[in-house]
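Have a look at this one before I ask anything.
Note that this is a trimmed complex: some chains were dropped, and none of the rest were shifted.
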Amino acid sequence: MVDPQLTPQGKLRHLLTLDGLPAATLRQILDTAESFMDVGERDVKKVPLLRGKSIFNLFFEPSTRTRTTFEIAAKRMSADVVNLNIATSSQTKGETILDTVANLTAMHADMFIVRHGQSGAAHFIARHVAPHISVINAGDGRHAHPTQGLLDMFTIRRYKGAFQHLRVAIVGDVLHSRVARSQISALTTLGVPEVRVVAPKTLLPPGVEQLGVQIHYDMSEGIRDCDVIIMLRLQNERMKGARLPSAQEYFKQYGLTAAKLAHAKPDAIVMHPGPMNRGVEIDSEVADGPQSVILPQVTYGIAVRMAVMAMLAGGGGD
Amino acid sequence: MVDPQLTPQGKLRHLLTLDGLPAATLRQILDTAESFMDVGERDVKKVPLLRGKSIFNLFFEPSTRTRTTFEIAAKRMSADVVNLNIATSSQTKGETILDTVANLTAMHADMFIVRHGQSGAAHFIARHVAPHISVINAGDGRHAHPTQGLLDMFTIRRYKGAFQHLRVAIVGDVLHSRVARSQISALTTLGVPEVRVVAPKTLLPPGVEQLGVQIHYDMSEGIRDCDVIIMLRLQNERMKGARLPSAQEYFKQYGLTAAKLAHAKPDAIVMHPGPMNRGVEIDSEVADGPQSVILPQVTYGIAVRMAVMAMLAGGGGD
């Protein structure tokens, strides 16, 4: 089957998921992001790479944080950005997603950043857009959030160098996380020999072991001797659901505290995709502590998104 | 009576309605739009014509689609665009429309794009703005939506060349359509000898025949031998109202299907202002078929809006 994300020449055409992306492509994105790192530190944070391009933030579910990262990345590349919050407009008029996309395409759109509550929405759009248009999945249901996964890889590489000798633990609500799947996929592709998921049974998807991960139900065991600990966000609606006794109980068992962190390697880094629930999945002492790289993740996220946009805008066609 | 849209020298000062605009002005707008057609196809979709101008999207009722077309058109002309969704803010603080407009004028606004639920709102604003400010009506109640009417004329000219030998049918909810009136007016002004409206009696405004159109209640008869078929959107709220039996029944009688389309000329084009209700006013087979020019309409809409903005910003004063 042809990967819809790559051109026949193997160039990046869309970014929909990290599943199936070759290691070389992942590394190329990370290298490109590295080259954008300095833009954010300049006095004039602006490069002309996407000047005169029309980029649409097509958000079918609201997300100020993710929308903002893409908007600022696009503006720093001099693109024209238009934000569309579709939940509150055309959809209420009964227009289909494809009609919306076809309309924006007819306005000479160059790129769609798509956030949607349903898994597969970005793929669906990518299958139907004109050849010169690129789609970036900014989160679709429980499925994928590839730029988040990429910025996580970028973070790990920045702090740990090579991937080949790492032990990485992903802790928390793997079941509902669109980030976890992207992370597991990328970590494996990039050669991490040991990826663990740490969670109560009720928050693990069935068959997760087939992704090549080790399963741990005990937090201290799960993060023992790890180099990287990736905490997942526990969404509010889960906390009072049937799957969990309570937020307090969850924190006791799976919240990352300094005491639990002591089981990991002394130089282990702590990551979190944000926004954090302090006192639920992570203790403030750790979140703000010396091993936390949570804010650098955000910084890298801009560089990674600039890199992806630059590659899509520049490389897809030739 | 002085036309508020034209300067004493006959230049375009506001665009409020197509009613009463001379054919020469209409043609000038279409010609100017033609000159902007290539901007959308460039690698760098950007011209400096409105650089440093402040354009306000003043939307008193929400419309992502229309707002987006104006926003992208303005950005491609390098203007500074500010979106104001007034329904949710100042109006709740009890400020009058004129105070809002006076305030934005005091901020050195150059142009207002106005969408309002009440007919005449854009005219009202235009009557009160300072001499250097232009107003574009982006839809006011049931009254007018002139840039939509203009892009329809642009589409017809592109596909059919001259207007002088055409037979045009406008089909559907003429009663509630702010587009239909603009279209009838422009078609007549541009010399189309035969304009028909096709609709159930309950969806025709009283006295519509005085606009110089032929009335048809039967769809097949109404579009017979036509060169252009313009389908109107049937708004959801009408479908369950007293005026119509049901959406299914409406589709049966007035929905454009391939079978009905066969009554028109073989090279007839099918237009729709969007967003479409597939299966209500138009069948997908037709909407996506070879005679449909619905997506080109969107593309032309950007060029037409750029043209209008350029003419207003450049030509009103001298």
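The chains carry the letters A and B, assigned in the order they are written, with residues numbered from 1 in each.
Heads up, the rule we're going with is that a contact is a pair of C-beta atoms (placed from the backbone, for glycine too) under 8 Å apart; a residue touches a chain by one contact, two chains touch by 3 or more.
Owing to the predicted nature of the structure, the values given are computational and were not obtained by experimental measurement.
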Legend entry - Assembly size in copies, with 2 chains present: 3
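The rule is simple: only the chains that are shown with their structure count from here on.
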Legend entry - chain A residues touching chain B - in the complex, by the definition given at the top: 51-54, 80, 82, 84-86, 88-90, 93-96, 99-100, 102-108
Inset, instruction - Give every residue of chain B touching chain A within the complex, in rising order. - result: 40-46, 62-65, 68-69, 71-72, 75-76, 236, 274-278, 295-299, 301-302
